[in-house]
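All protein chains but one are shown in place.
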Amino acid sequence: MRKLVIFLMVFLLLLTGCNGPEDKKGEPIDKSQEKNSATVDRQDPKTIEDDEKDGEEGEELGYVFEINDIKIAMHAEAEPILAKLGEPMDEFEADSCAFQGKERVYTYSGFEVHTYEKDKKDYIASVLFIDDSISTKEGVYLYSDIEKALEIYGDDYIKEDNSYKYRSGKSEFVLLFEDDEIVSIEYVATAD
Amino acid sequence: MLFASYNFIIFIFLLFIVYYTIPKKYQWILLLGASYLFYFFAGPKYIIYIATTTISTYITSRAIGNLNKIQTQYLAEHKKQLSRAERRAYRESIKSKMRGWLISCLLLNFGILAVVKYANFAIANINSISRLFGGQGKLSFWDLALPMGISFYTFQAMGYIIDVYRGKYPPEENIFKLALFVSFFPQLVQGPISRFDDLAPTLFKEHSFEYRNVSFGLQRIMWGYFKKVVLADRILVAVNTIIRDPQNYQGVFVLVGMLFYAYQLYADFTGGIDITIGIAEVLGIKVQENFERPYFSKSVAEYWRRWHISLGTWFRDYLFYPISVSKPMMKVFRFSKDFFGGYLGKRIPVYIATIVVWFTTGIWHGSSWNFVLWGLSNCFVIIISQELEPLYEKFHNRFNVKHKFGFRLFQVIRTVLLMSSIRMFDCYADVPTTFKMFSSMFTVFNFNRLFDGSLMELGIDSYDYLVLLFGLVILISVSLMQRKGSVRVQLAQRPQLVRYAVYYALIIAIIVLGAYGIGYDSSQFIYNQF
Partner (left out) sequence: MNKKRIGLTILALCLLFVTLGFLQRLLTPKYVTAIVEGSLIEEYYHEEGDHDVVFIGDCEVYENISPITLWENYGFTSYIRGSAQQLIWQSYYLMKETLRYEKPKVMVFNVLSMKYDEPQNEAYNRMTLDGMKMSMDKINAVKASMTEEEHLIEYIFPLLRYHSRWKELTEEDFKYMFKKDRISHNGYYMRVDVNPAKSFPKAKKLANYQFSDETYYYLDLMVELCKENDIELMLMKAPSLYPHWYEEWDLQMKEYAKKHDLKYINFIDLIDDIGIDFDTDTHDAGLHLNLSGAEKLSLYIGDLLKNTYQLEDRRNDQRLSSLWADKIEFYNEMRENQYKELEKYGYLKSLGVEKRD
């Protein structure tokens, strides 16, 4: 009988030890599903903040486009960024059906900034490169070689059709290619 | 399934119906099935943990039971042949076998708990220490998800096995009944931590439909939901706004956050327990109370006898007492008596036991230094007030205020403030922030911001404040009523019309005023993540 207990003990230790990697790939991990009473679930805000602190610095902001020392992070409030970017070459505004916020596009030399509206405030929805006069801070620009870009950004991408997507936090960095040539570079704000 | 989810509400209502329609002898089996189903929803793979605890506890309890039987039989058979010393030696040998079983079982189960709950905490600490000595400190964290309710069911099962070992009651022979005791779903998520001899008599009994049980149970459930969904989840938004942005919310906001958190925690935790006890009551099962109007306590020690009662008594019975009478403690006692003499000599063992208990209580609540310090702060306050007892005595002899309303009110408010400020440890992200925020209460003077509209920017609006104020009045009134006994009994003596008016108001309030659904998704989201 006691052997059984010992066996169980070893088995369980193995089990608890092995659970890890399996979880990693799957859904985000629930830190703990239980509420521990007196100070019930107060772990929540903490664990979230901890995560932010522990993660790599970029993780929280996701992919950030930088131009002339102006940082454009996805989901960031648009107003201060637009103020720094100065007068756009062109500005476009599209109503959505039934007044569910406006989509705005500001065109600057080399790129477009798209915003979305939430609670009457604009936030960065995406940054799209429109010509090869600019490059990412890692040095990738339109019509350059896709292989080179993959070398720079690594292989942690999702390949879908003729695109490579890199995810970080609530953002994506998307490269489209045709015949080994990058034809689109975009930073996109994602829901999760 | 969270208590405050549609699925859970549908789940319990279906259960109630099935429970009273099937033959009574299957009722407890249904509950076992429901409990495992509930567990299954939380994540099928976790079932292995609770099953392991159940099986190991069962095997151990039966082994101890058998040893007991063998001992009784042997002693009865050999009564004549054995000398007193031989009998004692035999008992000792049996006892040591039992102890072996008990210790293996405790090690296994607390071991599992320690690994899943504290491994990452340990790794983080090892990393910091190694960094301190110039190391890399890059041990990676384990991705261990905490099985639902593991702290609760482990304690409940271990309390049971210790009781069996102590011979308080014979072991349960049916493993499935034991499985139900360990996994009984209403108390799985947040307690209370029941004792087998409290719960078992009604848990396995056959229950016929009784109007009073069902109606009282439903009332209690609704009251719980009111507290949880209307009050706690509403104020939670403001609490989170404050504690997640310590840069912006200092000084008076720390105080506001502290008090709001006291409100939130009370409404959430007691509400949850109301739901638990209410569900059990509808099923005809009696679960012990876990709270006794804790915010009316006049001292921290009293508060801890009235807040999360089942945890406090667990630690008292299974940790504090055993430590106090353990052999090493006796040695310490003798040593300290010789060394410090008289008073201090007597007190030191008590201190040690108290500190151990509070350290454990702290870490039980969560695996971080915040909780350790939270536990030790409680301990500190309790020891100090014990030590100051003679001084209080003198004070009360000199001034006859002990029974004056004003003085008692002062004591109550003092206790609430004290408990709330200690609780700040479990609000803020880390210990340094907690200290910083605490001191900002006394260094940052921004009382004026209470009136500049900032309170309306915490994520709740003036309507919410109105609801919360109204809720506070109700909470206090109900607590005052409870001093005269069960509110539901008092209510039952009223005309049917009055009673129905109360139900009606509760149901409408929960549905309309509840802080649930899409308007509140952000708080809900945080809630699910912890």
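Annotations
In order of appearance the chains are A and B, and numbering begins at 1 in each one.
Basically, a residue touches a chain if its C-beta (ideal position, glycine included) is under 8 Å from a C-beta of that chain, and two chains touch if they have at least 3 such contacts.
Since the model is a prediction, treat every value here as computed from it, not as a measurement.
If you put the hidden chain back, the residue from A:70, A:85 or A:130 that touches it is A:130. If you put the missing chain back, the residues of subunit A touching it would be 90, 92-100, 105, 107, 112, 128, 130, 160-163, 174, 176, 183-184, 186.
Interface residues of subunit B with the unshown chain, by the touch rule above, are 6, 461, 463, 496-497, 500, 503-504, 507-508, 511-515, 517-521.
Just so we're on the same page, only the chains that are shown with their structure count from here on.
Mean C-alpha positions place subunit A and subunit B at a centre distance of 39 Å.
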